[in-house]
Each structure stands twice: as C-alpha cells, then as structure tokens.
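Only one protein chain is missing from this complex, and each of the others stays in its spot.
On to chain A.
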Amino acid sequence: MAAVLESLLREEVSVAAVVRWIAGSTQGSKDNPGEAAVLSSLRPLRKEFVPFLLNFLREQSSRVLPQGPPTPAKAPGASAALPGRPGGPPRGSRGARSQLFPPTEALSTAAESPVARRGGRRRVLGPARERGGRSLEEGVSGESLPGAGSRRLRGSGSPSRPSLTLSDPPNLSNLEEFPPVGSVPPGPTGTKPSRRINPTPVSEERSLSKPKTCFTSPPISCAPSSQPSVLDTRPWGLGLPPGCRSLQEEREMLRKERSKQLQQSPTPTYPTPELGSPLPSRTGGLTDEPADPARVSSRQRLQLVALVYSSCIAENLVPNLFLELFFVFQLLTARRMVTTKDNDFELSPGALDSLESPLFQSIHDCVFFAVQVLECHFQVLSNLDKGTLKLLAENERLLCFSPALQGRLRAAYEGSVAKVSLVMPPSAQAVSFQPETDNRANFSSDRAFHTFKKQRDVFYEVLREWEDHHEEPGWDFEKGLGSRIRAMMGQLSAACSHSHFVRLFQKQLLQMCQSPGGAGGTVLGEAPDVLSMLGADKLGRLWRLQERLVTPQSSGGPCPPPTFPGCQGFFRDFILSASSFQFNQHLMDSLSLKIQELNGLALPQHEPSDEDGESDVDWQGERRQFAVVLLSLRLLAKFLGFVAFLPYRGPEPPPTGELQDSILALRSQVPPVLDVRTLLKRGLQARRAVLTVPWLVEFLSFADHVVPLLDYYRGIFTLLLRLHRSLVLSQENEGKMCFLNKLLLLAVLGWLFQIPTVPEDLFFLEEGPSDAFEMDTVAPEHGLDSMPVVDQQLLYTCCPYIGELRKLLALWVSGSSGRSGGFVRKITPTTTTSSLGAQPPQTSQGLQAQLAQAFFHNQPPSLRRTVEFVAERIGSNCVKHIKATLVADLVRQAESLLQEQLVTQGEEGGDPAQLLEILYSRLCPHGAQALALGREFCQRKSPGAVRALLPEETPAAVLSSAENIAVGLATEKACAWLSANITALIRREVKAAVSRTLRAQGPEPAARGERRGCSRACEHHAPLPSHLISEIKDVLSLAVGPRDPDEGVSPEHLEQLVGQLGQTLQCRQFLCPPAEQHLAKCSVELASLLVADQIPILGPPAQHRLERGQARRLLHMLLSLWKEDFQGPVPLQLLLSPRNVGLLADTRPREWDLLLFLLRELVEKGLMGRMEIEACLGSLHQAQWPRDFAEELATLSNLFLAEPHLPEPQLRACELVQPNRGTVLAQS
C-alpha cells in the first residue's frame, strides 16, 4: 500500500491513475505503460489502498491535538474476510506495509490471525482472547461510559516519533480522535475493534508501551440521563447481568489504567469532561499555535496526498464522506502539536519523497493539507447550512492559506438561504378520536369496545407520567410504568383490540416523534396544528427564544449509533416494557403496511418546464410534503427495524464457526418482516432512491450481527454499496440525481456503514463494478431522484451529525468552552395534509382515462393535484350526503313502519329479527336511488370546487376539462362505494334505529311524548326547576317536621311558589323530564298537605292555620297546573293514598270539605275519572283507621258517590297528555 503512495510521491504514477486504479475501473486505458506496470503489479492490494490511506492519515495526524468532539467513528476494516469466514485477501499487503515500518510490521503481522488482523483497531488482546474481549466490549457498549474524556490520555506514553519502532510505537493514545483505519495495526499485536465505543483497556497485562486501541466510534451517548441511547439499556443489553458485572470490572481497570498513565504522563492531562458534555474543555496554559503558510514543510508531498485523498472522497471510495470532512475540519482547527519528547527529527531531504518522515510535521502542515482537501470539495461545503458556511468563511486560517477558497465560501455564504433552524413545537397532542374507526361498530363486542376505551386512557396516563418524570434522575421507566403497561396489555385479549391499540400507538408515535429531537409538529394525515394557525408568528418567536435557552442536544459525534432521542424513547421503552409478542407482531404488521403505503405514495411529479413564480410555490409544498413523508417513513422504519430484530439482538458476541453456520441456515429460512429488497429494487428502478434509501437505512441500522451475512440482506447491502459508489457528487447531469439528494444519500449510507453490526470490511470487500450500477433503463423520465426534494433543513434533520462540523468550527472560534452550535432539532415541515391522502384515481375507463392522463401531462402538476383532490373529497362527501339524506329518510320510514307493526301486533311487536327482515325487504330496494343521487351530487358540487381552487387565469377549455374530469372521478369513486355498500349501510342504520326504538319502548315513556316548547316570546326568565324542587322540598320538610317553633311559611310565599311553578312549567327551557316528574309529585304532596291543613303558617300563634279560602285558591291553582301545564303524567292517585289521606286523621277538628272539593274538581277537569276515584276510595277502606276516622271516610265516599255522573271521558291525565305513540312517530 505504502508502495503505491510512495510511487505517487515519487511521481511515478499520476493521481488520476491511482484513483482509477483504486476504483478498479477502466484501468490501463488511459494510463501510460509505466504507470500501468507499477500499478498492475500491486493489483492484489488494490482494495486495501483506501483503508491504508485513511489509517495512514489518522496515524500521521495523531500528534495534533484536536479539540473537537471525539472523532471519527467506525473506520473500515480492510483486509479481513467477513467475521468467521475463513480466508481473506492475501497477506501481501503486509509486505507492502512492512517496507515502511519494518520492525513494527514484521512482528505484528506475524502474530496476527486473519481475523484479528482485520482491523488495525483490534484491542491488544491477541487472537486467543478475542471472544472474551469482544463480549466485554459488547457488554460495555451497553452502557455509556463516561464520555471520551475518560479515555483521553493525551501525550501519555511516548508520542509519535520520526521512526516507529517496536519499542516506540506511534502515540496511539490519541487515536480515539484519529483512529487508524483498516489494516494498520496500532501495535505489536492485533486488537479487536469495537466501532461503537472506545474500548477501554481491560487487560491488566497491557503495558503502557503498547498502544491504546483506537476506538472507531464515538461514545454512545454523552447524555445518558436524558437521552438514553438505544444501546445503553435493554434492547441490546436485555438480560445482561453478567455484562454489568464486567462493566464494573472494566471501570475498575480503567481507573487503574488511568492513574498509571497520569503518573507517567509528561504532558498536562486534560480534565475529564463532565458526562453529557461531548466537548472537552481546555485548560489554561495551552495556546493555539498560529498556522503560517510559509512554514509548511513539504508542500508538494502534502499536495499529492491531499489530491489522492480528495479524489478518493470524491469518488466515494471512502465509506463516509462526512466523517472525512470532520477529520479534515479537525486538522484545520488543530490547536497545537504535541511536543515530542525528542524534537530531534529534522527533515532529511531524502525523506521528502518517502513516507518515512511524518506527513504532518507541524500545525502548518495540517492546516495546509486540510485547506488543500477543502478546496477540492468546495461544492459540498457550499451546500452546508448557512451557519457552517459563515464559520468557514470567517475562519482566519482558511483565509490565510487560501484566500480564493475563502472568497468563494464567503460568496456562497452570502448567497445561501439554507438557514437550518431549530424549533421546539408544543407538547404532545393526543390522537383524536375518529368515529369512523373508533366507535362501537369497529369492535367485536361491547366488552372489547369498553376495554379499549380504558386502554386509551391508561396509555395517555402512562405517557403523561413519562413526560413528567423521565428527565428526573433516578426515575426508571420499567420501575415506574412497566407493571401498569403490562397490566394494560394483558387486557387486550381480542386480536381486534390489538390492532386498535397498535393504530393508536403508531399514530401517536408519528404525531410526537417525526423530527429527530422527538418533537412533534404537524402530523401526517392530521389537521394542521391549531397553534400554528393562531398567531404563528408569535409562537415562532417564542420557540426561537426557547431554542437559544436550551442547550443543544449532542448528537454524539459525527457517527452516533442509532438512538431513540426524545419522545421516541418513550415508545421504545413502552415496547420493551410491554414485552408482548402479540403487540409486537401487530405493530410490525401495522408499521410494514404504513411504510409500504407511504413508500408507494405518488409524490407529485415535478415538471421542469413549469415556469417561474407558480412553480416556486408548488415546490415549497412539494418539498414539505416530501419531507413529511420521508421523516415519517424513517421513523416507522426505525421502529420496524427495532421490533423486528429485537429477538435477535443480545449482548453476546456475534457467533462464529459452526454455530454461525447453523444460525445462518436457520435465519435464512425466516422470511423478512417486510420485503425491503424488493422495495429497494423498485425504488432504484423508479428513481426514488432518495425516498426509499433513507428509511431503509434506518431499518437496517437495527439489524443484528447475523443479518448482513444472510443472503437476502447481503443483496441489499450490495445494492446500497453500488448505489453509494455511483453517487459521485461532481457528476451532475440532466435527469440525474440532484446534488442535495445525493448528499443526503451519502450521509445516511455513510452513517450506516459505521454501524457496529455492519461488518466493517463489507465496504471495502465489495467488488465494485462502479460503472456497472445501472439505473434501470425503464426508469421514468423524471423520478423523484432528479427533483430537488431535499433541502438543507431536511438533510440536517435526517443527519443531525452533519451539525458536528459546525460545532467543530464554532469551538475553534469560541476557544472551547463556548456554546457548541448544534443543530439537532429542526422545524418539522408542515404540510397541507389533505393532498397527501390524494391517491391517484382508479382509472379504468380505457381511452378516456388515457385522454385524461394526456390532458394532465402538459398541465402544471398543481392542476392534476387539484382535480384529484376535489374528486376525492367530493366523492367522499357524496357518500356522507347520501347517508345524511337518503339513508336517514329510510331510517325514519323504518321507525314509522315499526310503530305500525307494533300497533298491529300489540305491545310485544313480534320477533325483532323477523321485524327487521320485513323492514329490510321494504326499504333496501330504495337504495338503488343512491347511485342517481350520488351522480347528481358530484355533478353539482365538483365544478365549483375545481373552479375555486384553480387560478383565475386558467383557460376556459382547460377549466371545463378539469371540471369534467373531476366530476367523472368523483362520481366513479362515490358510485363504486355506494353500489358496493349501500345495502349494508341501510341495513346497519335501520337495525340501529330499530333497536333504539325498541329500547325506548321500555321505561320513561313520558320522555318521548310530544313536548311543547316555550312560547315564542318566552325569555326563559322563569325560576329554575332545581330551585323550585328545592323550595317545595323545604315546605314539605317544614310540614312533615320536625321544626322549630318559629319556623313556618307565609301564605304569600305559598302562592308565590305555586305561581313560580306555573312559570317554570310554561318555560320549558331548563326543564328535563325527571325534574318535571318530581315537580308533579311534589305538587301533589303539597295539595295533600293543603287538604289536611298541615302546612305551618307564619304569624301569631292563633293563626297558624291557613284560611280555607286561601287553601281553596291554592288548590285551584294547582288543579289548573295539572290540567294545563304539566306535560308528563301527574300521580294524582297519590292524593288518595292512605298516607296522604291519613294526614287528615291528625287534624282536629277534621275538615273534609277541601278533599271533597278537590275530588269534585278533579272529576270536573277531567283529571281523574269517577270510577278511578271510586276505586281509590274503596281501597282506602281496607286500611286500618281509627274508628271515627273510618266512619267519616265512609261518609265522604257516600257523599261523593251520590253526586250525579257527569258525561266525561274516563281518562287519566297522563293518557290525555300523552298522545298515541304511533301517530307521534309517524308525524315526525
């Protein structure tokens, strides 16, 4: 490898030739014979060149102290085969390497096994200890160790020296920040890498002289308390008690190790940063070394390497573009060189063209190199967000080393509109209840319905509690909520309830977590947020203010592991705590379905021919829509991946050997949860990679170690790798992918390649027929890929780690402790929700459909969207209208038919099922009208809507065509639904109405009677019924006693009370049937007390009784109320109940005249029949009375009975008041 580099430095071969050689494409065709000869002899090493180069650069820069966040994550392994697979590339590479560093190389290679060799980053454990070491790493990886700082042992041991010897290896203590990549072993023995975490030294035997293993991935989560990384809790660490123990041990060792190193460290050690702070703070005494272009040591060499490096980046030969940029930014902002113990190395002239002298001999070299590389990548830089551009343009080193680049960057900054901002949306909203999907009709039983009702409430209760507590230290999800969640899940017995719950869960997930910060925003398919409609400006300002006050979340370095930030953590923990197989299965089903649905969504096709202003407006909408769909997809896919691979994830190391083979054999039988390979292929074919790949990456990021080894998924990775290679940013052709689209794909793919479970060598192993990645030729002319659907906002939202670049620059500006500019949360693009649902219509009418398609072809896309939208809505409204009119009429008919049936068949009404069938047979044929009515409705409604939505200037012919198409589509939609469902709908509604009617037959007949309302002039000032009942109750309680001697009522009060009763009964506004019933009963009781003269009257003791005349007047008033004003039945027979008549027994002298008067009046007013009174009087005789009272009662009866009969209807009041049921219903 080094040979290639050396040949290059000696100018034996050109940079272009080298890059061609690496890429393995069209080799030799353009190269001169000399070059070809040199390179072809090295051919077997080709694949190892890039990893070598990357590692070389990291190694070379190891003496530079970067101050940024711990660096570059997963570096690619170069040479090894897939884990556990025997064989691998020939070891020749070592030979090449050993030319450079003979002593080191000789020993290290000799000791290495092919597996151990595969990363230069393997821990110093030796092959024999590999398994144990690996498992420890895994265990550790489950917990976020205290940041990078704890392992940052700068300047410890011996820093790099001019010549690397066995006893004095390069200072790799810094390799955390500059990890070597690929096959360069950091020390005498191969070590095993973990790309997830910086492995801490575990082995006690390890001596300081041995290099620390580089880590290849930044610490998992720097803020474990608030944002538990997925890695740090159960998903992977579930059932991890041994891991925990080993973690303790490891920490212990770490402590020892550190103290040892501290003692020996010749240079100041940096304070360990606090947990949660990814950025080490600098201590005083360190000053930045100024960088001076004039003091660059070997320009030519640096230039050459920079060129090769840049070319590799440009050709996507490196796995992660942004990781390399991050590295370059680190070089650019390097503060100072580590003071080497022996500053004795001077540049020997001969060393210039070899690699024997360090590439970077000073800060000047670093900066020079960085600027050289950046110059080659201006295009990428210019597409970063405005904030980063500003920092770059203001970077004095850049200005100093390349005024030209600085000028271009400044111009780019000034022209940039890519403001990426962070807005915190309001707190969670609940998923709204939708009768169409949530009411009783959607459940199998009442029980299921009510169970789900409770579950919904428990779910939100749990969510609220989580919101309140999850940030509190010491609060534990499982402890706090686990048992409640499981109890709730336990109630979900019916399968249908599971699907309901999953729907709620998924909707809430989408609602709360669309943006990576976990903050909500407008939700797909939900109404736009009201808050944003009400004074959006003010709120926006408020949020921006808040944004400044809230510390930006760290995204965990440039290559963070997959996490569940913010609210996503709730859903993750919920799934884990629920630990319900059924729930997970339903969830996967539901997620898969939604993913397919969204992935297949016909996103509006942009017509490049669209002119000017209009298309701008359209574009914003389309971008927003795309962003919403993409973010939703990513979220859903992430959870799908999480749940789908959950059973296979564990803390144990990936299996090897036979065990692996058997697992592979087993797993290859399991069909994938979602056929992502097909979706990917289709996406690539349809040029929708920009939509499909980002969510697929989220899905795959949760794969377990075995997944990439399965044929099915290997195929996917192969496709992704090819895609990655094909996304050369500098190639911008008509019809090819847009720049930012490419950048997004490169960022997400690069991130994926750094995920620990993705084999590190996958990237370099893949035999990349780089040109052979042919987008299928059947691809549509304009796929999504070629439309500018991605903007910086979306790019940064999807890949918050790109913001680390800006942090690095900001840190440079601020010294170190200043705020780190991080963009983590982004505005979630809002969307016009309705248009999302607009599916392309079913076009089945052959030629007509083709014509319609053709019509749209040359119209702006908004026209088509409008028409489709109108058709969809009008069609849907049409169905609703038919329900509200035709079906409602039929239901009314059913009710009156039912009444007839009930009348003819008597109270029982016959068998309800039979009744229903009769009704169905009579009514369902009317359903046929629905189609005609539907057609008429669509015809009437659609054109107006289209007209209102299209621009005024739309040509008349276009407009009328659009209208007609809309009418046709709407009609088609409505009629298709109606013809399939109208009968079922009628049956369902009629059935519901009948059961309602039959139920209402039972109690409370008074509630159904025809009721008169208030008179027109009524102002509803009458006393409230509750007040009256209360007042009358007081009078009753006074009368019944016990009472104080001074208690009583005045006759005026009584009269007023009865008067008020009349007013209340006339104003029906506040009167409900139960209140009226009680008023009726109380009024009867009151009459009885009047008759028996039992009401204590206020006044002098002699007049404690009501005057006869007053009593009579009050009774008259009551009689009139009973006759005229009560609309419900009045229990007048109570007047003759033994209890009320018995009241008379207590009075002395007994006065019967009022009772007789009352009875006469009742008969006269037709309130009671003579016969009925006779019957009551008759039964009174049966009660036990004092002898004299019984005699007097008999006299009264005789007196009453002796009176002449009046010809009057023998009806009771209630029957009078209540008309025949049948007629009432028939009239209504």
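Keep this in mind: a contact is a pair of C-beta atoms (placed from the backbone, for glycine too) under 8 Å apart; a residue touches a chain by one contact, two chains touch by 3 or more; residues count from 1.
Going forward, contacts and distances are computed from a predicted model.
Protein name for the hidden chain, per its UniProt entry and selected from "CDAN1-interacting nuclease 1", "Protein YIF1", "Auxin-responsive protein" or "Protein transport protein SEC24 A": "CDAN1-interacting nuclease 1". Screening A:Arg922, A:His1078 or A:Arg1160 against the full complex identifies A:His1078 as the residue touching the chain left out.
Which of A:Glu396, A:Glu414, A:Asp457 or A:Glu1052 touches the hidden chain is settled by the complete complex: it is A:Asp457.
Among A:Arg10, A:Arg440, A:Arg940 or A:His1181, only A:Arg440 touches the chain that is left out of the view. Mapped onto chain A, the interface with the missing chain covers residues 427, 429-430, 432-433, 435, 438-441, 449-450, 452-453, 456-457, 459-461, 464, 530-531, 533-534, 1020, 1024-1026, 1029-1030, 1033-1034, 1036-1038, 1040-1042, 1044, 1069-1070, 1072, 1074-1075, 1077-1078, 1081-1082, 1131, 1134, 1137-1140, 1142, 1146, 1183-1184.
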